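Only a single protein chain was left out; the remaining protein chains are all shown in position.
Note that the chains are named A and B in the order they appear, and that numbering of residues resets to 1 at the start of each chain.
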Amino acid sequence: MSRLRRFFGTPEAIAGAAILALLIVMALAAPLLFPGDPQAIAGPALLPPFQDWSLPLGTDRLGRDVLAELFHGARTSLAVGLAAAAAALLIGAVVGTLAGFAGGLIDEVLMRITDAFQTVPSFLLALAFVSIVGPSLGVVVAAIALGAWTGPARVARAEVLSIRERDYVAGARVIGMHPLEIAFHEVLPNALPPVLALSSVIVAAAILTEAALSFLGLGDPNRVTWGGMIAEGRTVLRTAPFLSVVPGIALVLTVLGVYLAGEGVVESTAVRRSLS
Amino acid sequence: MSVLAVSNLAKRYHRGGKPFAAVDDVSFEIGPAETLALAGPSGSGKSTIARLVLRLIEPDAGRIDFEDSDFLALSGAALRARRARIQMVFQDPLAAFNPRATVARVLDDPLRIHGIASRAERPRRIAALLERVGLDAGLAAHAIHEISGGQRQRVAIARAIATRPSLIVLDEAVSALDVSVRGQILELLLDLQRRERIAYLFISHDLGVIRAVAHRVIILDAGRIAESGDARAVVTNPQSAIGKALVAATPKLIRNRP
Partner (left out) sequence: MTALLSIRDLSVRYRRDGVEATALKGVSLDVEAGERLAIIGESGSGKSTLALAIAGLLAGDAKTGGRIEWFLPASHPRLGRDIGFVFQDPSSSLDPVMPVGKQIAEVARTHLELTWPEAYAKAKTLLERVRLPDPDSALRAYPHQLSGGQKQRVAIAAAIAAAPKLLIADEATSALDTIVQAEIVALIRRLVAEDGMTLLFISHDIALAATLADRIAVLRHGELVELGETGQILDAPRHAYTRALLDAHLGLDAKPLLDRQGTPA
């Protein structure tokens, strides 16, 4: 309770949480407010915003409803961002825990693999992966996670290295607990907080990477994405700038919201730690 | 017959590039229901011996026979199964438990791992263990950090006896406790020893406590045994230089009671 109050104690956290809440509402409400295919033609092409109140944000080159696309795009951005970040955190936490807890050769091998992934720019990695496997939602998620798990892995390993020397880990060995149970049941949960603190940055980066892939035409072609909308609007940037500006603003606000809310969580837990 | 027989145990560490012997040619035996104390200044190798005996670290040389079989030959599942018989209680009971654990989980783990009781039966066994160490069974639902230091050390003892061990290593197990609690915990340990014939390897820097509870004592200095013998005899009349220094340094409460 007091933790929640501390979270909402800073204006940044409130702003971040409000933006995220709006985004989630948009994503959930999309199929209710705009049933049917958002990529279907809804009116005349290139209708500017605030002209026709049945199409408040106007239409694009093909006469598709921009507001409907924006709502459905929120769904994709959020789904891809959260799924990719969750996958990256999961892979990172497992690899980091195994490396830190096992030590020796296993640690060496896993950390060299981590190095290898870290030296390749993550966007190039995603680009290459999607071009080879072919664009679909799952592949995009995997491609983004592939470049994002190394950070969590390093943080998890460092934390596990300090935790595994504690008495309670020795205590778990003394009662005959299996090493894997010690690693994942006793050590990992206590190593998670600093790993989870990375999640806001990873989610924000994942949303941006997804947008960039879609912008380059490597997103799932069957889904509306904000990156795809920006790319689509680019060809008519002089005559209808709103087609790129509207999803661009949505993207900026989303990343900002994720980041601010994440900072709020870190801040509120940091206060708690310093008190105890 | 001995519960534990250690011979020519050695462990070296490297400190700043130079090797130094943490434990050097240490041999001793502990019989059933016997308390052997290890005393010595910090860095004398007391805790290293405890960790070697428990196979938390591996020796460079020597032999450890536990219940008349080669303890160092065991590994993997066989070692984990054998651990039921040799348990440990740490100095700081807060550090010795997972910070997220509840009392119930701490006591459930050994019962589950060694298949001592079925899932349905375990809550009853946990309640019985708590009562055995003088705690209320209702404490099971509490988180470890919610209970007092003395209660935590009782829970640690309950966990150690859950698997019916023949030997418990007590590593400064009463040093962090208030004196009023310490006496009760020592009484509990002695009572358990009498009833269940548990042997203790009792590590302490406090000669007063050692004299009060141990049968025999080994005084260590720089990883080697400086002297050993009957606990009361050694404390009353130490022969080694380190033994004399330890006795001289122990604060004496001189009371002229009427």
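Operating definition for what follows: a contact is a pair of C-beta atoms (placed from the backbone, for glycine too) under 8 Å apart; a residue touches a chain by one contact, two chains touch by 3 or more.
These figures come from a predicted structure and were not determined experimentally.
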Exercise for the section: Determine which one of B:Ala95, B:Leu190 or B:Ala222 touches the chain that has been left out. Expected result: B:Leu190
Practice task
Sort through B:Arg63, B:Arg82, B:Arg122 or B:Arg232 and give me the one touching the missing partner chain.
Solution key: B:Arg232
Practice task
Taking the full complex into account, find the residue in B:Pro99, B:Gly149 or B:Gly229 that is in contact with the omitted chain.
Solution key: B:Gly149
Practice task
For the chain that's not shown, point to the residue among B:Ala33, B:Leu56, B:Leu94 or B:Ala117 touching it.
Solution key: B:Ala33
Practice task
Using the touch rule from the top, list residues of chain B that touch the missing partner.
Solution key: 31-35, 41-42, 149, 178-180, 182-183, 186-187, 190, 194, 205-209, 211-215, 232, 235-236, 245-258
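The definition used in the following text is that only the chains that are shown with their structure count from here on.
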Practice task
Provide the C-alpha centroid distance between chain A and chain B, rounded to the nearest whole angstrom.
Solution key: 49
Exercise for the section: Can you check the complex and tell me which residues of chain A touch chain B? Expected result: 166-168, 170-178, 186, 189-190
Practice task
Name, in rising order, each residue of chain B that touches chain A in their complex.
Solution key: 51, 54, 56, 80-81, 83-84, 86-88, 90, 92, 95-100, 109-110, 113-114, 159, 163
